[in-house]
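Just one protein chain is left out here, and the rest sit where they should.
Take a look at subunit A:
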């Protein structure tokens, strides 16, 4: 299973069908604190860096950017009623959206698990 990470603490998991599932890391959910609202993107193409989601914790709002160019195929509807799933299970039930990358090679340019682990240790 291929997993890559961004400096903005997103994880990207390559699925068997070539699509990519995106969420935030355990480190990120812990730093944000209890989430009370998640606004997810529309089903359309977004460019890398475009704002695709807003996370509201009890403390503040933060933005999630599109990690690589691509089209959003599916969003995790369960989060609108249960945003706490992001805190409880960030890597599985707390996923945000599934996307098709514009360039399948783009995933490889992101951080590996080891590089990400070093980033959050620093």
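We take it that a contact is a pair of C-beta atoms (placed from the backbone, for glycine too) under 8 Å apart; a residue touches a chain by one contact, two chains touch by 3 or more; residues count from 1.
As a working rule, contacts and distances are computed from a predicted model.
Hidden chain, UniProt protein name from the list "Monovalent cation/H(+) antiporter subunit G", "aminomethyltransferase", "Potassium-transporting ATPase potassium-binding subunit" or "ABC transporter permease": "aminomethyltransferase".
The missing chain, though absent from the display, is touched by one residue of A:2, A:43 or A:58; that residue is A:58. Although one chain is not drawn, its touching partners on subunit A can still be listed: residues 33-34, 36-37, 39, 54, 56-61, 80, 84, 87.
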